[in-house]
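Heads up: the structure comes next, in structure tokens.
A single protein chain has been omitted from the complex, and every remaining protein chain is retained in its original position.
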Amino acid sequence: MNDFRLNRRDFIKRAGVATAAAAFPLSVVELAFGAAQDKFTFAHISDAHIQHVKGTEFVRNWDRGLIRAVAEANLLTPKPDFVMFGGDLAQLGTKEELDHGAEMLSRLRHKTYCVMGEHDYYLDLGEYWSKLFGPHYYSFDHKGVHFVVLNSILTYDEWTYNRWPTARQRMLEMAGLDNPNGSPFMVGEKQREWLRADLARVAKTTPIVLFSHSPIQKLYKGWNFWTEDAEQVQALLKPFPTVTVIYGHVHQIQYNQVGNITFHSVMATAWPWPYPQSYAQAEHAMPKLTVPMNRADPFFERDATGWQFIDMDTGRVMMDYNLYNNTSRVVAYNPATRQPEDRVYQDPSKRIPPQDHY
Amino acid sequence: MKAITVTATLGAVLLAGTIIGFLAQADEFTKKDQERWQNEYMAVVQKGRALWTSAELGTKGVACAQCHPNAANTHPETYPKFQQQLGRVIALREMINWCIQQPLEGKPLAFDDPKMIALESYIAYERRGVRMDPGKH
Partner (left out) sequence: MIKPRWMAPLIGVQLLFIATAPGVEAAQKVPLGLPPLPERATQAASPEKVALGKKLFEETRFSATRQVSCATCHDAGKAFTDSPLSVSEGIRQLKGTRNAPTVINAVYFETMFWDGRSPSLEDQALHPFVNPVEMGLKDHDPILAIVRKDADYARAFDQVFGKRGPAVTMAEVTDAIAAFERTIISGGSPFDCYYFGGEEDALTPAQKRGLKLFVNEGRCVSCHVIEQTQALFTDNRFHNVGVGITAIQQDVPALAVEFLKTRATLAEVDIQVLSDKRTSELGRLAVTRLFDDIGSFKTPTLRNIAVTAPYMHDGSLKTLRDVVVHYNNGGVTNEKDRVNDFLSGGIRPLHLTEAQIDDLVAFMESLTSPEYVQPAQL
């Protein structure tokens, strides 16, 4: 163990596993296929939940999570092409929280895009958000990949406009993950129409990456790990052979393959959530493919939180979950099995005790 | 002498028991009793749920439900157990206090505080049906 003079190739050969561990300088792992110009990286930070206490005081725990993610993302060498923020910047959608969060995000030395989360939306229906970050849904092209950002945390009009006497009450009701008075997330008809028109202009061979806050799947309704019109959105994506959906909201590692669509969740920087299997009264449809993240030690406030960087190669995603206090997890699309797999732990015999959630 | 005293005492007790039994039948609880007592319990569970989602246990506005929706991942069935964060074997309410003091930055509750009982009631209720597994990490 004396000589660790390794370059990345040696490490990869030695480990027998192609992994871009959470180390830097970051170099793009050379996968077996694809030309050099199809490769690029971007970072994804999500679910900061900046929470206002009073005056100029914010909950220190969540602040530190975002601070650390931004500081580490700034260390990436070579620089990622951009950073995506996955939603829930604020906890209760207040101007103070959004401003404080935006100020911390502004320290990123990379171009930043944002996804809307329910905690950002339900106080003023995204009005202040638009002033800070622009449109709630949009698309852009980058190095041959078509990126789409949806606002997938909308819900039924009746709940949004008529149910609650005040905006604050509405926000508080949606803020409780397990609140029986909540309402299921959806993309909604207007955005689905927009998406249909947007995708009509895209060649079928173009890889698609769709950013969303809710999972565009129906995983567990009790905690809104749910998108009510998931099937309809998935149907719009069906014609494209290479599609990845990256979503936040769940504060845990999840990944899945549904037909042609690869799904990856992202970690929260703020706090982890239990897996639905930890709720004894729940019936859920969590993907069996997912190897769970390690259980958190609540003493270490950053345990089971983190951020991620993504290697893109010919439109396929390799996601490196950069976990604090834990070995990072790399989940990548495996062309042989045509599904995302963890590079180390997918085989049940390789699992470790902290991955056992009950 | 001893045998006679014992027999006499025994006889007296049996007689008294029979008389009392005739009057009160105190050990025969009814379905209505059970329902009533279950509702008493659920009233406290509701209080626990209210505390669970409120910010009143801490000082920074953080609630238990933020990390433990439906009290998931609290594992009441594993207590008492060795709790790494306290370095010794503890009962559930000690861990509740740890959470109140640490992530919530609040004041610990007395072990017999009605709020503590309510929290434990809610936690246990959300975990109903799960087998006891004391000591499990």
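Per-chain residue numbering starts at 1, and chain names A and B are given in the order in which the chains are listed.
Basically, a residue touches a chain if its C-beta (ideal position, glycine included) is under 8 Å from a C-beta of that chain, and two chains touch if they have at least 3 such contacts.
It should be emphasised that the depicted structure is a prediction, and the values quoted were computed from it without experimental measurement.
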Listed residues A:Phe58, A:Phe240, A:Tyr279 or A:Tyr324, member touching the removed chain: A:Tyr324
If the hidden chain were put back, which residues of chain B would touch it? 82, 84-89, 98, 101-102
Contacts of chain A with the absent chain, listed as residue ranges: 1-7, 21-25, 60-61, 64, 67-68, 70-72, 74-75, 77, 297, 299-303, 322-326, 328
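Quick note on the criterion: only the chains that are shown with their structure count from here on.
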Inter-chain centre distance, chain A versus chain B - centres from mean C-alpha coordinates, in Å: 39
In the complex, chain B touches chain A at residues 53, 60-62, 65-70, 72-73, 75, 84-85, 99, 102-103, 126-130
Sort out for me which residues of chain A touch chain B in the complex. 51-53, 59-61, 176-179, 222-223, 271-274, 276, 278-282, 295, 297-299, 301, 357-358
